[in-house]
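For this view, one protein chain was removed and the others were kept in their places.
Let's turn to chain A:
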Amino acid sequence: MSEDTAAVPAQQVKSAPAKKESGISALLGSPAGRNTGLVVALVLLCLGGVVTAGDRFADVDNVLTILRLAAVIGVVSVGMTFVITGGGIDLSVGAIVALSSVWATTLATQGIANDSHWIVMVFTALLVGGACGLVNGALIAYGRVVAFIATLASLAAARGLAEIISNRKTQIVNVPGFTAFFDASVLGVPVLVVIFALVAAGGWVLLNRTTFGRRTFAVGGNPEAARLAGIDVRRHTVMLYTLLGLCCGLAAVMLIARTTTGSATHGGLYELDAIAAVVIGGTLLSGGRGTIAGTVFGVLIFTTLSNVFTLNNLSISAQAVAKGAIIVVAVLLQQRLARRSGA
């Protein structure tokens, strides 16, 4: 995979020069082509759903059920795409979601929210998530702790702190304005799904159409080259983790809305779900290449899979096997593509 580290500038132009190998592999090699593969996978899954569950699958309510399930983990995954593209990894996202959900639902926070405005809870969650991301980023960039270790430590610490704050109890939300807002729908689309769509769209613009995005590719592809090109790699790394922290805070808000609770048990294993979605989406774990659209498809593939299994009364254990198989196939495919484009 390391052959791909030089792909930074190539990323921008890769789709243009049509390498004349076989037509199909050239198509698959282009960014649009990679997404085509994912779309095909998703369509196949949906076909499977329609064939096995018929009207129960192809139903507006069921589609909304899938999207609502995808929304929370989707927001985390979009943030994760930035960190992984920038050459990092974050294992603490689930714990940050838990800590943010707990902090935003303490009696004190809820009291202030009831006295002023429910938006206080949203800001609290974003602030806590962002702060956690900031700490992660600072440890990694300035403390020179390996990302895997630094965020592993945060994973333990943040969930522990969440347990201390909540006293290991589930905190029930009693702020009518908050639940009313997030329970609502915009033109038939649940607010949670709208938020996911906005985050995904915003993430796509940020990654593909701004200096920040280009720097992210550069830092992930070859940090040394990026530094020589005048990018403050350390500051940029901190910003990436803070961005992911903010996404976790937002995901916590969405989870609070969905469950009307904050709890230290929220967000269990979200780190694995998010990383899996990002990886099958086509973002390289070694950094330097990332795609928001791919991540969104990755999330949708996993949640649709779960929905099809649920509709057909199949076991979660079998689902876990299918999930594992999908990840392996996606990564194998990715490696072949990477080798080809690196050659």
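In the analysis below, a contact is a pair of C-beta atoms (placed from the backbone, for glycine too) under 8 Å apart; a residue touches a chain by one contact, two chains touch by 3 or more; residues count from 1.
As a working rule, contacts and distances are computed from a predicted model.
Colleague: Which listed name, "Cytochrome bc1 complex cytochrome b subunit", "NADH dehydrogenase", "Ribose transport system substrate-binding protein" or "Multisubunit potassium/proton antiporter, PhaD subunit", is the one UniProt assigns to the chain that has been left out?
Modeller: Per the UniProt record, the undisplayed chain of the complex is "Ribose transport system substrate-binding protein".
Colleague: Touch as defined at the start, partner being the missing chain; which of A:107, A:186 or A:269 qualifies?
Modeller: A:269
Colleague: Just to verify: which one of A:146, A:172 or A:228 makes contact with the chain not shown?
Modeller: Considering the complete complex, A:172 is the one touching the chain left out.
Colleague: Touching the absent chain in the whole complex: find that residue among A:45, A:69 or A:89.
Modeller: Missing-chain contact among the listed residues: A:69.
Colleague: Consider the whole complex, including the chain that is not shown, and state which of A:61, A:115 or A:224 touches that chain.
Modeller: A:61
Colleague: To test your reading of the contact rule: which positions on chain A touch the chain that is missing from view?
Modeller: Where chain A meets the chain not shown: residues 56, 59, 61-62, 65-66, 68-69, 72-73, 163, 166, 168-170, 172, 179, 183, 255, 258-261, 263-266, 268-269, 303, 306-307, 310-311, 313-317, 319.
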